[in-house]
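Quick one: this structure, given as structure tokens, is what I'll be asking you about.
Rest of the complex left out; these chains stay put.
Per-chain numbering from 1; labels A, B, C and D assigned in written order.
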Amino acid sequence: MSSIANLDFGRYERRGYPEAVLCDGKSLDQCVHIARTWRAKANEGLNLGTVLFTRITEDKAKAVTNILDGAIWHETARMVAWPGDVPEPSGGKVIVACAGTSDLPVAQEAALTARYLGRSVTELVDVGVAGLDRILAHRETLQSARVIVVVAGMEGALASVVSGLVSCPVVAVPTSVGYGASFGGITALLSMLNSCSPGVSVVNIDNGYGAGHLAAQIAEPQGDTHGTA
Amino acid sequence: MSSIANLDFGRYERRGYPEAVLCDGKSLDQCVHIARTWRAKANEGLNLGTVLFTRITEDKAKAVTNILDGAIWHETARMVAWPGDVPEPSGGKVIVACAGTSDLPVAQEAALTARYLGRSVTELVDVGVAGLDRILAHRETLQSARVIVVVAGMEGALASVVSGLVSCPVVAVPTSVGYGASFGGITALLSMLNSCSPGVSVVNIDNGYGAGHLAAQIAEPQGDTHGTA
Amino acid sequence: MSSIANLDFGRYERRGYPEAVLCDGKSLDQCVHIARTWRAKANEGLNLGTVLFTRITEDKAKAVTNILDGAIWHETARMVAWPGDVPEPSGGKVIVACAGTSDLPVAQEAALTARYLGRSVTELVDVGVAGLDRILAHRETLQSARVIVVVAGMEGALASVVSGLVSCPVVAVPTSVGYGASFGGITALLSMLNSCSPGVSVVNIDNGYGAGHLAAQIAEPQGDTHGTA
Amino acid sequence: MSSIANLDFGRYERRGYPEAVLCDGKSLDQCVHIARTWRAKANEGLNLGTVLFTRITEDKAKAVTNILDGAIWHETARMVAWPGDVPEPSGGKVIVACAGTSDLPVAQEAALTARYLGRSVTELVDVGVAGLDRILAHRETLQSARVIVVVAGMEGALASVVSGLVSCPVVAVPTSVGYGASFGGITALLSMLNSCSPGVSVVNIDNGYGAGHLAAQIAEPQGDTHGTA
């Protein structure tokens, strides 16, 4: 079974961020195989960073945490992290704001990813624009961020509204929350792509992992090797 | 050429609102023919209300106003009205709010239609959510309306934001303003259909006429014959 | 678990209509948590109006009605209301007309919402245009309405036909009833958006709640604080 | 230039109906070449029936009628027929009903095609459902048809309404008339495909020629060689 995967162990060295394993679309056996390979590689003493298993179901999570000692399963975020401890935060502050209760799994996936990649994260929950005062109440907090992840389904208006209030970048995550003409997140996706406020960029529908990863990159501490003019 | 159209002269009697002539897709000759038929019918003494020629181009507007004495061409709104005088307003107050300068033609089409159908209309221009304070400054005015028409392109977030601030119905008009993934207004349309704030309904892309007509119906004075429980 | 939702208890004060809880996409635990929060708030003596739990499944409905004393579960409409008693109606008359038997859940959701928000509602069932005499038989009833909600799937032609017969606004609700090229309600949605009869506006596919809410707003009694020119 | 086309001169023999030349997408030179080839073939004494050049622009129409003696250009229908005389009608009665003035070119293309293929045709113009009495006034006429072609843009509701009133087949032609979410005829197309009334089938958007051809086939006199059980 050695031919089913070709893990990119060098990514942590090359990119500064480790590879993650998208469990969606992989069988239980494949996830187990990958976890074992990872453990073996770590036992060799390679510096691999924290590996994240994303979009993991309960049965896969249990199998993987059985193999990887010290791994933690975050149920709502559908994520297993190994090692499970969050590193000491560095760099700028990340805020994750989500529009509704149903957006929580994606929001938590984003927040956890950013934390495991070394950032400090503040979460704002259920601050959708139907009751505008809920987000306006956090105006100052928002202005203290180095980057804000906005998670919203339905019409996704929160991204534009938040971006208009701050000077930092906004990473917008459309979610599949909604029904009918929300088309599984397409409406929120299109809405965010057409934001009338500059400074908004968009990741795939329900891609909390990607948003958290990007936020961690944006909020990277300046002392790092790259990035000075 | 009598067989090209079959005008619904009874609509004013039947529905309380006159027919309008959508000039888009009709030839100059056809518009002229319809104007003449209308004039003839009016000369017979029929009560036809104010006829509106919508989405009219300059050449058709000139031809039609030549035929119909007292007709007025509203260039930005692409509309000819006959008779040109606005009737005395009655019923509730209509507000037309538009997100950007480029939405003006549609917004004016809505406002003029509501006025010609007998309502009092207030216009708010360029109050998009990228600078949220622009719309918040009008919070009280908005709360005094019987119905609000929101005209917006791009991500169309203004409809949700306005609706969350008021108790009256919001008629949302997506516009084709934007580029790329705005898809000629589809994004704004979908966004408005998925508003997280109840009380929003939507008309066709760029359909200022339909929105103004509907607003006039919603804000109809209560003394009218229909509509009491 | 206090951070999963941020209920807008002030909406009843601010907008005159209470918040509703869309149960679709929320877990059983989240629904229970929200019901408890609501009860606690009510026990504090706050005026919250009637809270509606929409698109609720049987297990969630049972859990919620266990918590909220006097709540009623409307099975076909997939709705729990608390308090369960319908208020005394005021304002104009609402008619809900639905095209076919399969459209009933959405139609009843619309009718119940309007009733809980204080309006008098008449329902017309299975009056689709394939047998035109079925709707024509109700011509007079239709003309007595302040607003008509038309619920239809497939080609959604009923909205245009009804609107052409009356002077009041029509709120069109496309349903996901149909198969093949009905595309889960997209065809009905597009058809209604393109109605050749002015006075029709559209809400999201299967959004009976939104239509009933809007109808209640349109048929609001004139003595209310807002809305006079 | 003999290799640009490979005309199916045997079609009239094989199918009972001649080939038509879709001029859209062909250059003026190609149209001229085809007209000359046709004339040459006819001079050889082959029985080719009436050839129709469809969707022809003014310049091509002039070039083609110059070559084919006795050809007639029908401007609104964008068609050249050669020979230009309509044959004596036989078979059942065809009705072509169109919803609006802007649908006329397609409706006339359908009507002329059916006439050139040997049927008797009645046209009903501007009988859209916004004013339902316009089509109901023709109820008896409609019931006398062997087949009805319904031509409509926007929401295309006329097809369902007509089909519900009669027992004969309805051939529905969606047109590109409309704007915004009519999407160049897609909405009318989808609406007609989802007709709640059985007995409706659909041809391509703006395909008046195809509808007229099909209507002629359906209304074919029974004495013909094929088609008895």
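Everything below uses one rule, namely that contacts are C-beta pairs under 8 Å (C-beta built on N, C-alpha and C of every residue); 3 or more make two chains touch, one makes a residue touch a chain.
Computed from a prediction, not measured in an experiment: that's the story for all the values here.
> When 4 copies appear, how many make the full set?
The complex in this structure file totals 8 copies.
Simple rule for what comes next: only the chains that are shown with their structure count from here on.
> Counting only C-alpha atoms to place each centre, which chain is farthest from subunit C?
D
> Which angle of rotation, from 0 to 180°, maps the CA atoms of subunit B onto the equivalent atoms of subunit D, to the nearest 5?
Copies differ by a rotation of 90 degrees.
> For the homomeric pair subunit A and subunit C, should the interface be classed as same or different, according to whether the shared residue numbers exceed half of all numbers used?
Homomeric contact, different residues on each side for the most part.
> If I rank A-B and B-C by number of C-beta contact pairs, which comes first?
By number of C-beta pairs in contact, B-C is the larger.
> When the centre of a chain is set as the mean of its C-alpha atoms, what distance in Å lies between subunit A and subunit C?
Spacing between the chain centres: roughly 36 Å.
> What's the distance between the Cα centroids of subunit A and subunit B, rounded to whole Å?
Subunit A and subunit B have C-alpha centres separated by 44 Å.
> Quick one: report the Å distance separating subunit B from subunit C, using the average Cα coordinate of each chain.
Chain centroid spacing, subunit B to subunit C, equals 26 Å.
> Any chance you could list the residues of subunit C touching two or more other chains?
In subunit C, residues 14, 164-165, 186, 189, 193-194, 204 touch at least two other chains, as defined above.
> Touch graph of the chains shown: is it line, ring, star, complete or other?
Topology of touching chains reads as other, fitting no named class.
> Please name which positions on subunit B make contact with subunit A in the complex.
99-100, 128-132, 154-157, 160-161, 163-165, 178, 180-183, 186-188, 190-197
> Once bound in the complex, which stretches of subunit A touch subunit C?
Residue positions touching the partner: 101-102, 104, 123, 125-127, 130-131, 133-134, 177-182.
> Quick one: in the complex, what on subunit B touches subunit D?
3-8, 10-11, 14, 22, 24-26, 30, 34, 55, 174, 176, 184-186, 189, 204-207
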